[in-house]
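Complex shown without one protein chain; remaining protein chains in place.
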Amino acid sequence: MDQKKVYVAKRPPMGWNSWDCYGASVNEEILLGNAGYMAENLKEFGWKYVVCDIQWYEPTADSHEYHPFVELEMDQYSRLMPAVNRFPSAAGGKGFGPIARMIHEMGLKFGIHILRGIPRQAVHRNSKILGTDRTAKEIASTASICMWNTDMYGVDASKEGAQEYYDSLFELYAQWGVDFVKVDDICRHVKEPFYEKEMIMMARAIERSGRPIVLSLSPGPANIEKAHQYERFANMWRITDDFWDDWKLLKAMFERCEVWQRHTGEGNWPDCDMIPLNVLGWGWGTGKDKKRGWTSKFTKDEARTMITLWSIFRSPLMLGTDLPQLDDFSLSLITNDEILAMNKNPYQAFMSSDSSSDNVVIWTNDCPDDLEYYECYFNVSEEVQTVKLNITIGSDDNIRDLWEHKDLGASTAFELAPHACRAFKIRVTK
Amino acid sequence: MDQKKVYVAKRPPMGWNSWDCYGASVNEEILLGNAGYMAENLKEFGWKYVVCDIQWYEPTADSHEYHPFVELEMDQYSRLMPAVNRFPSAAGGKGFGPIARMIHEMGLKFGIHILRGIPRQAVHRNSKILGTDRTAKEIASTASICMWNTDMYGVDASKEGAQEYYDSLFELYAQWGVDFVKVDDICRHVKEPFYEKEMIMMARAIERSGRPIVLSLSPGPANIEKAHQYERFANMWRITDDFWDDWKLLKAMFERCEVWQRHTGEGNWPDCDMIPLNVLGWGWGTGKDKKRGWTSKFTKDEARTMITLWSIFRSPLMLGTDLPQLDDFSLSLITNDEILAMNKNPYQAFMSSDSSSDNVVIWTNDCPDDLEYYECYFNVSEEVQTVKLNITIGSDDNIRDLWEHKDLGASTAFELAPHACRAFKIRVTK
Amino acid sequence: MDQKKVYVAKRPPMGWNSWDCYGASVNEEILLGNAGYMAENLKEFGWKYVVCDIQWYEPTADSHEYHPFVELEMDQYSRLMPAVNRFPSAAGGKGFGPIARMIHEMGLKFGIHILRGIPRQAVHRNSKILGTDRTAKEIASTASICMWNTDMYGVDASKEGAQEYYDSLFELYAQWGVDFVKVDDICRHVKEPFYEKEMIMMARAIERSGRPIVLSLSPGPANIEKAHQYERFANMWRITDDFWDDWKLLKAMFERCEVWQRHTGEGNWPDCDMIPLNVLGWGWGTGKDKKRGWTSKFTKDEARTMITLWSIFRSPLMLGTDLPQLDDFSLSLITNDEILAMNKNPYQAFMSSDSSSDNVVIWTNDCPDDLEYYECYFNVSEEVQTVKLNITIGSDDNIRDLWEHKDLGASTAFELAPHACRAFKIRVTK
Partner (left out) sequence: MDQKKVYVAKRPPMGWNSWDCYGASVNEEILLGNAGYMAENLKEFGWKYVVCDIQWYEPTADSHEYHPFVELEMDQYSRLMPAVNRFPSAAGGKGFGPIARMIHEMGLKFGIHILRGIPRQAVHRNSKILGTDRTAKEIASTASICMWNTDMYGVDASKEGAQEYYDSLFELYAQWGVDFVKVDDICRHVKEPFYEKEMIMMARAIERSGRPIVLSLSPGPANIEKAHQYERFANMWRITDDFWDDWKLLKAMFERCEVWQRHTGEGNWPDCDMIPLNVLGWGWGTGKDKKRGWTSKFTKDEARTMITLWSIFRSPLMLGTDLPQLDDFSLSLITNDEILAMNKNPYQAFMSSDSSSDNVVIWTNDCPDDLEYYECYFNVSEEVQTVKLNITIGSDDNIRDLWEHKDLGASTAFELAPHACRAFKIRVTK
């Protein structure tokens, strides 16, 4: 029958990603520092992936900006390698192997970011490709570049040697012990194409590598018309452009979740993007004042709304922050096991109000026996809303408030502040 | 929990629709003639719906064209009624009740077509609505018309009396004994909006009517971003604009089926539109030469490709033709029980080749135990293609050719003419 | 040769329009009150058109909102007539004749607003049309309505009787003594079509009427791809959607003026829309508190920027306000003869900076002898900008500040506050 992805993530992946706080300036110390914090404080709640985001192969990267046309660390087979000045353990051609091992020893998983394609410097030098006589120049796509970074050319799937190139990449990542690859510049469908054939080549390369690597696609918005292809070949894919600490973006996410609501489940995790928490942009500065940063602009209500929506929708949960600096409130958001249980529950959720543009948006999840399910109420308007639960409570029934960790009595009406939410677990007896 | 559609069609509906052959000129005699043929010759294969298409309320309708701003048959509550000159049994306010009864007595089901909205003549006369003090003028949408017909204004869901109007319609249809309502001018999303809220009002009206009426939406292309709403409230919805006997349209259907492939299943039947067979356009003429008509322009290969795709994709199967005039070849297409079994099988099918734009497009269906499944090969190119089945056949395995009604031997390669297809049922032992 | 418009406005029309202050509730008293003020205070500066905006035929109109599907005042030939309760002098079928005469006696010109098309009530009653046997039903377009008002259907130019209908309208307006017709719902090209053929029918009807009537088209944005057709058949056409007292809209006007810069001149007046001044929305209220209103939200700098841009671009100048209530500052803006002289000058202006998105946008006008021209500087950014005139001043040259009414000395550099402008007339000796 059909070829499908070989690794299927049972639950939405949970972890940390370096971008929101460190941009392209992340280094070995930062990676291991965050991994250490996760192992000690978060692992028990299910958090496990530590992901090194973009440009680990760029020796001079020092902010969130990219240096155009700069020389990159590359092996003889056109494959990018970690910059040793930023990742000292990579010295001697060992790549990310040592870091992966250290993170595995903490009981965690290790992920890296790559950009779709082959380095432009390999093409203009016409470098070799492992496993084929074809060269970089011969497999590069003539009209496929990333619009915001000059590192790569796309790879043309119709050329001999193209699949071999991707095979050689994932073979290397498997050797290093990589568990998760976030591929960038691949799945936006606004103004740019979805690079479907490069995704398929990578999925095949993962299969051939023999290692269960999560394939995560970025940036969005992914094209719902191609949902079935994402579902066949990848484990998670972004459903919006980059998400940040801005209410407008959070509000817009409700509509995107509505669109993708029937596409979640084993191995299919439409991705709301990283969760910007607390300390952000720490490594984003340029020039002298390199260590700029800011604190998330979300109010507490908005932060809870974000966590609640990501959880009931069952988005992957990837933290964007510096974990060691987390404050108590932020920590409480991501260690609430009753909320996280929604994210881990096996049933699909859906918008049960009529429209994402209503004042109060309601999400519920499927419940085969109609006995126990979640229901979340979000006030996406600018005014206080009075909400009445659509439930008749019998004496044996229970409504559990997941943020407050308490059972509710008979009263099923409440006020909801603008941008705030309530999350309930409902148990009914028939 | 959530309100969902109350009637869920277990299998894709199968039947006949008057439009392709009779346009707006269908009448009682034609309806009953086709019903009689179906009862005698097709019922045993699963065909059962007899659907009267557009403008049964227009006394002067005599072709496939509409007469603008013409007087329509209407009751005192702004509800359109069958034109008695065309449907004599409707006399005395009995509406479609007598026809529905006659069709039910043949062991079949009866369906009608309506246009979304309220008659413009009701609005400009400000007629009453049953069950409310509000009047036609007060519930009409001010900027919502059908782009190709002048009968109706849309209904504004935010107005008091709007739901009551739709309730009054479906209450009447339930009284008549209608089993299937095809709502037109509602779900196209190209240039025109999807009238989501009118769909929801109709779904609620069906629920209140207490009768299990199939809700069928037209025309397409439906918007895949709203798939979840179609799935909550309707049973079938068109995925393209009108389909006719033209290879370009048939070829384009492969891409549309690809897009909708993961949205089929109990109660969810993305609809490839009527199957134009044999005699077409019989009642389409205007003026003197009113009885024009033509024979389907599809070759035999193309006709088989159409039936095969509709079947494996599990589209509803609605015949567009004059049943009593069917020739032997056409009849053989719709009475092949091995092919129809694909349509009735419970598992979702998907495109298993890489792309709808490949020369040979392959469709397979899910198969929980990997032991028995369908595989169809379509040559959508203009050249002969050599195809090799992607299967190793053991001595206990079997490949059944569904069009030829025979088991294949060891050979799993074949040539496929342009526009032709092969359909197999594969049984493997593990 | 070619048929062209017969009336060619030599200069951009200047006048007052009732909409911005009175919405659809304007009446005879308001019209004559504003005309009286104009005759006494503004006429000498070139202001002359008094335009009665939308729905003068709707007896119950009392705000800026429209009553859907309401009964309209109409003659036996499907032509709308002034509602006598609002325009008492129209009694006895005299229409706008008496008001036109009164305004002419003040030395001013009179204009009315119409919506493209034929009244829906005429179509559904199938009323007559003057000068043809065809009826309203036969010339109405089946799929052409206004998206924001229910009064009319479009007229289908391919139907016999269509031209006669428009001829009968403009014959009536000519009899009344109308000098200016603002046609609405005709020239927007975003989401809706430009109704090119109805424009051509109206231009021909004006020609046949024998009266030099200004044809003004609304709303915008007009389609620059059809500029040549506007130029052949109309005198002015809107280049944006409705303009109001909002900096964002004012800033966006710079880009629209850039696009249309080479299309101004005799008879061709791309229209920036009414100038909202001082007292606005006086008749916009609904229900009890009908007399609501507000004061323009523009700062003084912004108001000057608006007047300056409209003037140098040579937009028509139509005041949106209640003239008798004008305050001194607003009055000074529209009675500055040095500024208005830019609007009346015969040479085309153009954006002479590189781009509308620069911080400081510069507009200059053509100057055949390079000896005397205008130059306006607009700070469209949010910061103070330092500007240096690109001129070497000789001892015989002069730079005149048109807002300050004074000659500048040697200094040609200045600071410009955000949203502010400077307007100069430059005279150089060669």
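Going in written order, the chains are labelled A, B and C, and every chain counts its residues from 1.
We adopt the following convention: a contact is a pair of C-beta atoms (placed from the backbone, for glycine too) under 8 Å apart; a residue touches a chain by one contact, two chains touch by 3 or more.
What you see is a predicted model, and the numbers here were worked out from it, not measured in a lab.
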- Displayed chains in contact with the omitted chain are A, C
- Item | Selected from C:27, C:132, C:149 or C:364 as touching the chain missing from the view | C:364
- Message: Which candidate, C:151, C:198 or C:231, sits in contact with the chain we can't see?
- Response: C:231
- Query: Which of these touches the unseen chain: C:60, C:261, C:299 or C:381?
  - Reply: C:261
- Item | Contact with the hidden chain (one of C:80, C:155, C:186 or C:200) | C:200
- Message: So one chain is hidden, and I want to know which residue out of C:56, C:69 or C:373 touches that hidden chain in the complete assembly.
- Response: C:373
- Interface with the unshown chain - residue positions in chain A: 66, 68-69, 120-121, 123-124, 126, 137, 140, 142-143, 145-150
- For chain C, which residues reach the chain that was dropped from this view? 1-2, 196-197, 200, 224-225, 227-228, 231-232, 258-259, 261-263, 350-352, 354-355, 364, 367, 370, 373, 375
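Assume only the chains that are shown with their structure count from here on.
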- Message: Can you tell me, using the touch rule above, whether these chains form a line, ring, star, complete graph or other shape?
- Response: line
- Message: Quick check for you: after a Cα superposition of chain A on chain C, what is the rotation angle, between 0 and 180°, in steps of 5?
- Response: 180
- Taking each chain's centre as the mean of its CA atoms, how far is chain B from chain C in angstrom? 51
- Two or more other chains in contact with one residue: find those residues in chain A. none
